[in-house]
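Missing here is one protein chain; the remaining ones are kept as they sit in the complex.
Our next item is subunit A:
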Amino acid sequence: MASSDPPAPQLEKQFEGFRVHLEESGSLRDRIRTVAMEIESATRLMHSSLLLVHQSRPLPEVLDKAKAQIGEIKDHYSRLAKILSECPGQYYRYHGDWRSETQTVVSLLAFMHWLEIGNLLMHDEAEEKLGLNNSEFGLDIEDYLIGVCFMSNELPRYVVNQVTAGDYDCPRKVRKFLTDLNASFRMLNLRNDFLRKKFDSLKYDLRKVEEVYYDVKIRGLTSSGDSKEDQVSQGQQ
């Protein structure tokens, strides 16, 4: 068999082109992953600072410490945006490489926003916080929504610990917030995907918070915030 024929030059050329193209996109992906990892480690620092809310540390102190990371995260996102500007139109080709990191960032930002202001961090506000509002590189809506669901997962624990520390008004506030949030999510027609699953978990968060609210209310702890000492022992039974 004449398998020693030289391969067609056309074929050769095309595959050489593919190799170059794929190597370039591979190295681009490596750079994206590096930034995504840095985002992740900055986020982890922010998360650990924020976890202090469960230990009843004063809110401003906790928030200040957590906020200290925002600047760095913002820088990372601007680097990411710059890398992605090298391949216009391919945002979603590489999207998977920073997706989960971004969802975590959104969840922490939304939690901090809620602690500080008491309402939901909107999509455009989240973009603004990450410095993405004016760039071609934006925050994907689904990532934002998943991040919001992640935040709701944090709230039952927060409520439990707040009540233990004597803040009996907290369950009411959180319950109201989660009820509104749940109602808002119901407006969305979701596919059978990850977001849907996360949204399903939101109602369990709400239920848990409702239980705490019930516990506190039935014992009459909500009406006055004065004699805290007694109420704590009652609430712990």
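For this structure, a couple of remarks:
Keep in mind that, in the parts below, a residue touches a chain if its C-beta (ideal position, glycine included) is under 8 Å from a C-beta of that chain, and two chains touch if they have at least 3 such contacts; residues count from 1.
Methods note: contacts and distances are computed from a predicted model.
Hidden from the displayed complex is a chain whose UniProt protein name, among "OLC1v1014527C1", "Translin-associated protein X", "Glycosylphosphatidylinositol anchor attachment 1 protein" or "N-terminal acetyltransferase B complex subunit MDM20 homolog", is "Translin-associated protein X". Across the entire complex, the residue among A:Glu23, A:Asp64 or A:Glu86 in touch with the chain not shown is A:Glu23. Those residues of subunit A that touch the chain absent from the view are 1-3, 5, 7-8, 10-11, 14-15, 18-19, 21-23, 25-26, 29, 89-93, 95, 116-120, 122-124, 127, 133, 136, 138, 141-142, 145, 180-181, 184-185, 187-191.
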